[in-house]
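Missing here is one protein chain; the remaining ones are kept as they sit in the complex.
Each chain gets a letter, A and B, in the order it is written, and its residues are counted from 1.
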Amino acid sequence: MSRRQSPGKILGRVGLVLLAVPALAAVFAPLTARHSPTRPSARPLLKPSLGHPLGTDDLGIDIFAQLIYGSRISLAIGLGAAVLAVVVGLTVALVAGWRRGWAETVLMRLTDVTLAFPFLPLVLVLAAFFGRGLIVTALVIGAVTWARPARVLWAQVLKLREYPHVQAARAMGATGTRCVVRHILTRLTPVTSAQFVRVANAAVISEAALAFLGLGDPNQASWGIMLANASSNNALLTGAWKWWMVPPGLALTLVVLGFAFTGYASEEWADPRLASTGRLRFLSSRRRRPSPAATAAAVETPDPGPILSVRDLVVHYDRQGPAVVKGVSFDVERERVTALVGESGSGKSTIVLALLGLLPGDPLVEGEATFEGRKLLRAAAAARVRGRQVGFVTQAAMNALNPAYTIHFQVSEAAALTMPQEEARRRATDLLETVGLPASDHGAYPHELSGGMRQRVVIAMALANKPDLLIADEPTTGLDLVTQAAILHLLGDLKDRLGLTVLLITHDVQMVMRVADEIVILQDGCVVEQGAVDTVVADPQQDYTRRLLNTRLSPLTVKV
Amino acid sequence: MGNEAGSVSTQVEADPERPSNFHLQTDNAWSGLVPVGRQVLRALPLSLLVLAVAICLNFALPRLAPGDPIDFLIPAEQANKITYEQRMELASSYGLQGSTGEQFVRYLGNLAKGDLGTSTRYGAPVSELLADRLPWTLLLVGTSVFLSTLIGAALGFRSAWRRGSASDVRTLTGVMVLDSFPPFFVALLLVLLFSVTLKLLPVFGALPGSEAEGLEFAIEVARRAILPIAALTLSGLGSAFLVARSSAVTELGEDYVTMAAAKGLDGAGVRRHARRNALVPVWTVGMLNVGALFGGAAPVETVFAYPGLGRLIYESVLSRDYPVLQGAFLLIAAGVIAANLIAELVYPYLDPRVRRPGTAGS
Partner (left out) sequence: MSATNRVRLAAGIAGAALIATVAPPATAQQEQPQPSKITVAYKAWENNLTPFTLTMGGLPTSHDLTNLVYDTLFWSQVKEDPEPWLAERADPSPDRRSWTVKLRPDVKWHDGMPFTAEDVKFTFEKMKNTTGGRYSHHVWEYPVFESAEVIDPLNVKLNFRDAAPTFKILPGGDLPMVPKHIWEPIGNPVTSTSTPSIGTGPYKLVEFVNGQRYRLEANTEYFKGKPKVDQIDVPIVTDAAAAFAALQTGQVDTVDRTVPPELYDQLSNQPGIRVVQSTRMESVHLHFNNTKDPLKDPVLRKGITLAIDNQALVDTVLLGHGRPGRDGWTHPDSPWADPDGKHEFDVARANRQLDEANYRRGEDGIRRSPAGQPLQFNITVAANEPQHQRAAQLISQQVEAIGVKMTVEAIDPATLRQRRGNLNYDSFITNLESHAHADPDALSFFFHSPVPNAPSAGAFGAYANPQFDQLVDSARRQIDNGERKRLLVEAQRIFAREAPALVLFYPDGNYAFRPSAYNGWVADTGHGILTKRSFIPGYEDERADAVSAGDSQSSPPWAAIGVVLGLAVVGGGLFVASQNRKRETYEAEEA
């Protein structure tokens, strides 16, 4: 069950509510607290009663009043320190990140040095030396905590600097403050707010810790001072901790929690990747051994008829949302290349992901799909065939391979699904050579290879377990023309040698015309036209097909 | 206080030290070793600079405060009685005589010889004092950071796989609530529960009574360490959890995760792939926490009367024990730098892109 709202939004709202409570208490303190927070109003160390809901402290001062008024101090210090730290940090980050050069070197080294100093001892020392009081405490904490926001914001400024529109502005000569403000400052807001909340959080806790260690200002009834007073009056042993320590402790926790939740929401705001709530079902699938029936079935002569048959496939990404695939039906014939063609957004990738059970979130999938006689859209059927009977090749460009493992490992990992380790390793070596990667490259990491080489690895992975069907989703996009031709050549070669059936998804009509046997044309989630390539190309029935086919011919028209 | 005071960052900021055009062209056959060495060489100058500044600051900082250590050797009543010569004589026992400039030169000279001076409060060599306290701090800090990173990361990954679900939000909330308790408050509550009410564990101290030997000694030390470690671990869970969760969530958005599933790996296999890459920020945060905790556990050490560095610094501040303050700050700065260096050194093993920069462009 997925939620429609990301945790950040929920927590953000809760956080603001949590902060509102002490904020309101701070503002309306004189109304809510009946007694003075600094003057005795009863005998000391009284237990809670109607007149004093939290009893009195060792001087006879009402604890409830201290709790209410304490919010002013904690919030003031938290916010004050945060403002200072962020203002300083932001200034440093902007100057260092924008101007670069020696200013950057000096400032960032200064930041590093400040960061290298452990936080609490520094605060301890400064507080002991420079005295007490609200303002001093806020200054001290701010003076120690500016470094981390500075560093984070600096990294952001560097990133933002390279954004196209900013680069353009700089190229046109805009270097002044206004440029900075307009382009950079506003975009820094999410990260800045995340850092602000963080520092406020740290400041509130620091003030309490300082007070607890006896470095607070006794004239202020902050929550930290309350805890310190309670502690020095042995509240833990007398039982008074229940009404003397727990309320300020909880109040602190509440404020800190409020800042934390708000901070979390801010960070999601700053990095939207964190906000995704899609549940990935395949994360929880369990290891499956191919059942004897399936293995037996694979050995038998496959029955004639299409290897994959899709009927009336409807896909909604979100149960409440619109359909992205609106009733698609097609067949994939054995030992042929079938191409699913359409523009971006036509739903071609979605079809494949749905068939393979790789859609994130909580999608609604209806219709029927049969692969080798098995229903694909039921239970964990897709999981059983993934990587085994069905191989999947995708656009490899940057990230389809895990940067942390060697390519050999990633291929042998795939092979190990159906054979023992040793054999899998040998198979991986064979496969990689088959796709044209020499043995010297087998120990390389993905980032050490070119785009074309990576694509070959992905193909090798897909073929590891001798699949009957190879699904290739945009396998040549992003590669230069020469490499594209090479990959296509490879695919064709493998298809012939291994007797593969290929389902090719692409928007590149030229490629389709060169390699495909069958073509299915998609527009907006529906099949517009389908049939043998030669037939459709020669005589397109639909307008859309015609328009699609009228793309500029590329110089390379050699049929592979 | 535990880790950097209630930090609840969810994302570990991309290390700006490694800009995107970092890739160096290298064709060396033994290019595996050189970049590791290069890492160290890159990191060293900064570390040395920080150390140098730390040395100077350590000298200056304690002297900013009113009062000086010699005051402490003399009862208040006699403060005006003692002559200047007598003060200098006392000061020279600690190498604190002369003008500030002279003291600084002497300080640097001694430092070069490895001499950290003598504590004005204890009369013992500072290096001895630090050597006494350091193991306790390491015991508390090392264990709690290890545990909190382990547990926090495990919980964080678990939450990430279930991101957006009720279970995820519950765990997220729970961990944040836990993280929001001030560490000394957690410590107080633990003492209340386990020592005072249940009388299960000792109230204070690190060392048992004198007779324990061998295994019994180890057990007694362990018993006394449980509560402070628990307090620090509980307060430190939050940052590891949040970083692990957010980094895993980010990794889940990468194509190779889908690819791993597509090539037939079961859930555990796919998670392994994501986790492998999500570990880097967790490692970073873990090491940062070690550095931060070196001197930062003072409030917890106070509650448990644990003889660690944090408490030593606190007491030395009160008694203006310059030599100890200088030495302790230096030790802490060195510890933080060491932690950062170790973190840097391990990166290549965690992220192959750092180990062997690509030959081809992206």
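Simple rule for what comes next: a residue touches a chain if its C-beta (ideal position, glycine included) is under 8 Å from a C-beta of that chain, and two chains touch if they have at least 3 such contacts.
The model shown is predicted, which means the values in this text are computed figures rather than measured ones.
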Query raised in the report: Which listed residue (B:122, B:256 or B:347) would be found touching the missing chain in the intact complex?
Result: B:122
Report summary line: Considering the complete complex, of A:218, A:443 or A:499, the missing chain is touched by A:218
Query raised in the report: Can you list where chain B touches the absent chain?
Result: 65-68, 71-82, 86, 89-90, 93-94, 118, 120-124, 128-129, 132, 154, 158, 167, 191, 195-196, 198-207, 209-212, 219-220, 222-223, 226, 267-268, 302-305, 307, 312, 315, 317-321
Report task. Go through chain A and note every residue touching the omitted chain. Result -> 38-40, 44-45, 58-60, 128, 131-132, 214-215, 217-219, 228-229, 231-234, 236-238, 240, 281-282, 284-286, 357, 379-380, 382-383
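Assume only the chains that are shown with their structure count from here on.
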Requested in this report: Using the touch rule from the top, collect the residues of chain B that touch chain A in their complex.
Outcome: 1, 4-11, 13-16, 19, 46, 49-50, 53-54, 57, 61-62, 64-66, 161-166, 168-169, 172-173, 176-177, 179-185, 188, 191-192, 196, 238, 242, 246, 249-250, 252-271, 273, 276-277, 291-296, 298-299, 302, 310, 313-314, 317-318, 325, 328-329, 332-333, 336-337, 340, 350-353, 356, 358-360, 362
Report summary line: Touching chain B in the complex, chain A uses residues 1-3, 6-7, 10-11, 109, 112-113, 116-121, 124-125, 128-129, 148, 151-152, 154-155, 158, 194, 198, 201-206, 208-209, 212-213, 227, 231, 236-237, 241, 245, 249, 252-254, 256-257, 259-261, 263-264, 267-268, 270-271, 273-274, 276-280, 282-288, 356, 358, 383, 386-388, 391-392, 394, 398-405, 413-414, 417, 445, 447-450, 458, 461-462, 464-465
